[in-house]
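This report concerns only the one structure given below.
One protein chain is absent from this view; the other protein chains keep their places.
Chains here go by letter, A and B, matching the order in which they are written, and residues are numbered from 1 within each.
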Amino acid sequence: MLSDRAPWTLRAAALGGLLFLHLPILLIFLYAFTTEERTYQFPPPGLTTQWFAVAWNREDIWPPLWLSLKVAAIATLLAMILGTLVAAAMARAKFFGREQISLLIILPIALPGIITGMSLRSAFAVMDIPFSIWTIMLGHATFCIVIVYNNAVARFRRLSGGILEASADLGANAFQTFRHILLPNLGSALLAGGMLAFALSFDEVIVTTFTAGSGTDAKTLPIWMLDELIRPRQRPVTNVVAILVFAATFFPILAAYYLTRGGGETAGGGK
Amino acid sequence: MTAAVEFRAVSRHFGPIRAVDGVDLTIAEGSFFAMLGPSGSGKTTCLRLISGFEKPTGGVIRIFGEDVSNTPPHLRNVNTVFQDYALFPHMNVRDNVAYGLMVKGTPRARRYAQANEMLALVKLDAYGDRKPAQLSGGQRQRVALARALVNEPRVLLLDEPLGALDLKLREAMQDELKSLQKRLGITFVFVTHDQNEALSMADSLAVFNQGRIAQIGTPQDIYDRPATRFVADFVGSSNVLPPDLTRALGGPAQWASLRPEATRLAATGAITGTVTALRYLGSATRVVLTAQGPGFTGTEIAALVPTGQPLPAEGQTTAIAFDPAALHLMEAP
Partner (left out) sequence: MTAPAILPARSAADRLTGLFWRKPNLLLILLITPPLLWLGLVYVGSLAALLLQSFYSIDEFSGVVKEEFTLKTYAELFRAQNLDIILRTLLMSAAVTLACAILAFPIAYYAARYAKGRWKAAFYLGVMLPLWSSYLVKVYAWKLILAKEGILSWATDATGTGFLISGLLAIPGLGGSSLSTSYIGTFLVFTYVWLPYMILPMQASLERVPASMLEASADLGATRSQTLRTVVLPLALPGIIAGSIFTFSLTMGDYIIPQIVGNSARFIGLAVYQQQGTAGNIPLAAAFAVVPIVIMVIYLMLAKRAGAFDAL
């Protein structure tokens, strides 16, 4: 009696839900081409591609873009090193405090951004550290560690432990085993983790607002966008930037998914 | 002549668990040595103690006279064929086989030449460019073998390497391994839970039970003259006679073992009983008799009747006769 075909109401609700998730983003794309620059009028009175050129020429967009890229790059690098180290430690034998460390790794992303942000802000106040690119990067690297860790540890578990032993058995020392066996087999998972970390850092706004300070050179691209959203100037230009931000997060995610598909663990499942 | 491998009072404890408990062992150079036992008996742990992936909690291990207590696995001139083969999935077959040579710094041309030679030896010379995922189980096993042997180790360790193969393939591999070992003259140490395999391939073997060695000897020794009840049970399906029955047959009050194939059925004989089971094995039939007699009623004795000879019916009363020399006395289990 229990069929394998869902009742059409369920199917409609499920697909409707999925559409609900995706349609709003498509609107952003649409509005980047509208000729109307002062309101969000629908339907758009006309379509044009001029805003892309305008965005390219605007001076206040490039510095935040570079800053976001720099922070994301450094944070990702740090997260990849630290995340892989701790994944290597955790994937092996059981040891005292293992569960606590697991919790500690996940905490920066489990607690709301405002807590992480405010905590760092408090620390900076207590230790009298001035705001700079490093304070931004400090926060980003911290919550990116868990992203790389999840991917690395999942791949570690999938590695047949035998191949590491086989390598030693055949005469390779630890560094040779790392270089010839571990790295090639871990590689794509690490890359995926790195891409996700990059996307997360590039897009992050809440923690950044607490750790960036108020200088004009402390604006990342999301902060720029936030300012524009609250006090809009040329709205379609904001949309053009939105498309850029979206692409900078969308493509790494997709790439990470394809890199780690085919195993029990898939990138992104640990957010 | 120095023994290839020597264990002196070796133990490996994991807290209260004694995986290996005071083992003494000598493996002669150039022999095919088998370690036989049920799972959990400590044989695999002993193998890993030789390769270095386990460290003993007590005792001394010597390989060709040298104490290896402080030698890590990658510096021991010992190679392993792992149970799941552990081939490197991201390399092709040739690179897999040449790996050991590569990490020791052998230049590419020479190591590929040696790898190809070894692949030819295991009859896989056409497969050098394939990846492990493209090979069958039997082929992977041979790659694992080649990968270990190309390094010319002084001892080759094999951890239940034939377990995943089907019967025909397994028998073919057994022959191949045996002839390979004879040809190369390398000491082989082979772990298995299959006693037929151990008996047919080994020059000498050790039977493990709960972390200890129950008996070491040639296959004939172990089969014909099991030292303990455990060995008699585990190796071949022997009849284990309780002390009362042994005494009734004219011997001392000790446990004894009697191989079913050493017996024959007759109208009258040393042990009388009723036939309770008949099991057809192809080349013979196993006839189980429930013995009748003072002190040993209820003991089951099995006899092996070659196909072609007359069989009794179930429920029939008959007797078992045997050459008294076939009765082998054992220590307590």
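To be clear about the criterion, a residue touches a chain if its C-beta (ideal position, glycine included) is under 8 Å from a C-beta of that chain, and two chains touch if they have at least 3 such contacts.
Remember, predicted model here, so these are calculated numbers, not experimental data.
Remark: the omitted chain is touched by one listed residue; of A:A73, A:L107, A:I133 or A:L159 this is A:L107.
Listed residues A:T35, A:N57 or A:N173: the one in touch with the omitted chain is A:N173.
Residue in contact with the omitted chain (choice from A:L65, A:I145, A:L164 or A:L259): A:I145. On the side of chain A, the interface with the absent chain consists of residues 1-2, 4-7, 10-11, 13-14, 16-18, 20-22, 24-25, 27-28, 31, 39-43, 81-83, 85-86, 88-89, 92-93, 95, 101, 104-105, 107-108, 110-116, 118-123, 125-127, 138, 141-142, 145, 168, 171, 173-176, 196, 199-200, 203, 205-206, 209-210, 214, 222, 225-226, 229-230, 238-239, 242, 245-246, 248-250, 253-254, 257, 266, 268-269, 271, using the contact rule stated above. Mapped onto chain B, the footprint of the missing chain covers residues 52, 63-66, 68, 70-78, 104-105, 152, 154-155.
To be clear about the criterion, only the chains that are shown with their structure count from here on.
Centroids of chain A and chain B (each the mean of its C-alpha atoms) stand 55 Å apart. Per the touch definition, chain A reaches chain B in the complex via residues 160, 162-163, 165-173, 176, 180-181, 184-185.
Across the complex, chain B meets chain A through its residues 51, 53, 72-75, 78-80, 82, 84-90, 99-100, 102-104, 147-148, 151.
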